[in-house]
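A single protein chain has been omitted; all remaining protein chains appear in their positions.
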Amino acid sequence: MTAEWTLDPDRYFDPNPAQRAAARDLYAQIAALPIISPHGHVDVRLFSEPEATFGTPVELFILPDHYLLRMLYSQGVPLEALGIPCVDGRPVEQDHRAIWQCFAEHIHLFRATPSGGWLDHALHDIFDIRQKLNTDTAQVIYDDLAEKLVAPDFRPRALFERLNIEVLCTTDAATDDLRHHQAIRVSDWCGRILPTFRPDAVLNLDTPGWRTHIDMLSAVSGIEVRDYGSFRAALVQRREAFKALGAKSTDHAALTAYTGQLTATEVESIFQRALKGEATAEDAVRFTGHMLIEMARMSLDDGLVMQFHVGSYRNHNPVLFAAFGWDKGADIPVRAEFTHNLRPLLAELGNNSRLTLIVFTLDESAYARELAPLAGHYPALKLGPPWWFHDSPNGMRRYFDQVMETAGLYNTVGFNDDTRAFPSIPARHDVWRRCACNWVAGLLVCGRIDEESAQAMVYDLACGLAKRAYRITE
Amino acid sequence: MTAEWTLDPDRYFDPNPAQRAAARDLYAQIAALPIISPHGHVDVRLFSEPEATFGTPVELFILPDHYLLRMLYSQGVPLEALGIPCVDGRPVEQDHRAIWQCFAEHIHLFRATPSGGWLDHALHDIFDIRQKLNTDTAQVIYDDLAEKLVAPDFRPRALFERLNIEVLCTTDAATDDLRHHQAIRVSDWCGRILPTFRPDAVLNLDTPGWRTHIDMLSAVSGIEVRDYGSFRAALVQRREAFKALGAKSTDHAALTAYTGQLTATEVESIFQRALKGEATAEDAVRFTGHMLIEMARMSLDDGLVMQFHVGSYRNHNPVLFAAFGWDKGADIPVRAEFTHNLRPLLAELGNNSRLTLIVFTLDESAYARELAPLAGHYPALKLGPPWWFHDSPNGMRRYFDQVMETAGLYNTVGFNDDTRAFPSIPARHDVWRRCACNWVAGLLVCGRIDEESAQAMVYDLACGLAKRAYRITE
Partner (left out) sequence: MTAEWTLDPDRYFDPNPAQRAAARDLYAQIAALPIISPHGHVDVRLFSEPEATFGTPVELFILPDHYLLRMLYSQGVPLEALGIPCVDGRPVEQDHRAIWQCFAEHIHLFRATPSGGWLDHALHDIFDIRQKLNTDTAQVIYDDLAEKLVAPDFRPRALFERLNIEVLCTTDAATDDLRHHQAIRVSDWCGRILPTFRPDAVLNLDTPGWRTHIDMLSAVSGIEVRDYGSFRAALVQRREAFKALGAKSTDHAALTAYTGQLTATEVESIFQRALKGEATAEDAVRFTGHMLIEMARMSLDDGLVMQFHVGSYRNHNPVLFAAFGWDKGADIPVRAEFTHNLRPLLAELGNNSRLTLIVFTLDESAYARELAPLAGHYPALKLGPPWWFHDSPNGMRRYFDQVMETAGLYNTVGFNDDTRAFPSIPARHDVWRRCACNWVAGLLVCGRIDEESAQAMVYDLACGLAKRAYRITE
């Protein structure tokens, strides 16, 4: 019989004994700190309904995780076989046991991937699984998970508490009425789930259905959007509504980092064209570039931290998009440029310490070249953690390597898990904490910092930086 | 007297004792596996002639190796002094002993370069040299090599067998009549040397002498190329001829990864302009972009794997090119973009698992940003091994580091040696196997994979992935 399956207690630490020992000591000091999750995509309804459950193992682990879906798809597994609903309503696999079995049969695809590590962590630490998932064990493990998932201890609110999550921020459309956040707020449950203001669908004129989103904005804000002035007023209203429910930040995504101020006449005429459905592609680019500066100005006024995620080409695969819609793993990064593109915004607002603008990139070549020098100069600018494909042990190592010497630790903001897959949250924070301790341990054993600095740094990496950057107070 | 010159048995392994021990164990399991060489540039005539020899040590080691030539040239050694024939017929060094001596006097230039490591491996392991090559030993080693090179044991076919090469693919123009491949096929020698279909000279309208290549294509295919339709038919015919002699793949090179579909009218009018010698630079770019999609379609039909090498600026040095012609080391990489450029091809054909498109880059900044995410999504797309300047211990480490977490091991294709320097083949595969084992050992000692996965991974890296990707069966 096989030995019990376990996780290596020293995983992600350098094999050199001196560095490993130092990393282990540092990790021991911060491993149990509460999780601060200032940016992510977990569905708020899991927490607004007291009796909500995570559903089946497939609903918990596979369906919301486009990291898993894309890898299986890349190796010829059709999304239909994984139970992903089709836009045209064609039949897809409904048997979650069969989906789980298919997943287990392809588990070797996740060797040495971050997804593989997160899955192992969740199975082992959250669900106490002690067998390695593979073709043979798939059904037994399914049974075990399914049984636990109906138990009260494994409901979202219970897990939130058990996993020691201090704050979890969701991401919510500007047009969201926030009723689920409101429900948590008025409930007797005191888990701290906060909304984040994400107005992309109304700021990017080329969003499919933009006009409908504008109508929704009018409805939810109570301000009829007829021109740029009323549009701006409606956005201010929504930001206030988000703030009232505890929001700490806004979030913005664009293909490029372009920012640029329009004149009042230009912006009004673009907005009017958009209302008539006549905006051009160039209008859309210029309008977004303008609105990013507007958002930074509003952040100065209302104190919401501004997040900016740059460089994802959304829905790159038109065949898949037509069949299955958004967020199925076909978002592909493009090269990014920040030095020229952010200058208009930074020239106006970058010297103001009261503004916090956190930038995220999928183009690592910009870390050392542009982002670290910019963050290491402008008081308003901070650099977000390694994002998406770079949220991985290697991605973190490259980030520490290429960012920290120039930006300095204190111009970074700790970690974001940025996930819609709830059980990966503790796993992702644990990988970050381990990799951060390993990095700091490396500095220590190479004589670059002393023990006192090392301890302060790992605390800040685990919690302090995120709390301060996102203005999260007790 | 000096100790005998040897190679470090643990070379390329991490100095950490735990990782080194694990790497050594893994390497022991795969070091002796046969060599699969699915892409390279060795001259087929070395094998089609039973009595062929490699010539002098200079003809074996120096003349075909532009990696060596460029480094010597960069430090002021004229190519004339190395015996490279001039286009204008001016006298060049004919004394191979003098050339070898000159090479040995500059051997320090190759410190810590891959070329230095490959040379050491070939001298030590293939030719049993036990003295370090330097100014003093150059002539003794020349004598030793020269004596061996005329012996039957050191003829190409004998070495092919001794080096345990299971398959060696050459690269052949679309207009090649494949007579040498045919000769091997009908001979009693059963070494497996397979052609690869490389139609660049007819697909790239700006190839010098394109019109002549088209006439050769007409002649060899028996289809008179008069318009786009007959051009396409001739290509189909040649692909079939290559397949009949065992070809597994096609190979394509372009300065950028641009792909784009032309209408029937557009492609015909560009082709007619080209036939009249009136094609513009823009025509050439658009035609190549169109033909890449056509080649992918043909691959779907005939099952040939499609290779695409992107980003080399050929013959950058006009002075050297005028004097010595192609392939003298003056090909310089340029920045590459894949997310936008490959989209037209992938949108049409990327979701088809029956197509295999293997992409190679000289721009490592695209590894983590574009290529790993693309290969980690599209079923048809795989990422080729580190190419050319990146076929090195550091290049491999960066490749494993930046590609594998996102693409996953199974969307890569093992190793290509891609060389015209035959004795570097075992050396290059050995470096790959050592570096692969070291990478996997690093994952193992950091608790990221288990022993079972490690063993499967190193086998796949050495042979399995290449065999499957290139559809090489026993």
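Each chain carries a letter (A and B) given by its place in the written order, and its residues are counted from 1.
Basically, a residue touches a chain if its C-beta (ideal position, glycine included) is under 8 Å from a C-beta of that chain, and two chains touch if they have at least 3 such contacts.
As the structure is a prediction and not an experimental result, all values here were calculated from the model.
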Task: Candidates A:Asn164, A:Thr212 or A:Asn351 - the one touching the absent chain - done: A:Asn351
TODO: Identify the residue among A:Ser37, A:Ser365 or A:Ser424 that touches the chain left out of the display.
DONE: A:Ser365
Open item on the list: One chain is left out of this view; which of B:Pro64, B:Pro344, B:Gly395 or B:Gly447 touches it in the full complex?
Closed with: B:Gly395
- [ ] Can you work out which residue in A:Ala183, A:Leu255 or A:Ala456 touches the chain that's missing from view?
- [x] A:Ala456
Task: Where the missing chain touches subunit A, by residue - done: 14, 16, 18-19, 337, 339-340, 343, 346-347, 350-351, 353, 365, 368-370, 372-379, 381, 401-402, 404-406, 408-411, 442-443, 445-450, 453, 456-457
Task: Missing-chain contacts mapped onto subunit B - done: 7-16, 70-71, 73-76, 108-114, 117, 132, 313, 316-320, 329-330, 332-335, 362-365, 389-390, 392-395, 398
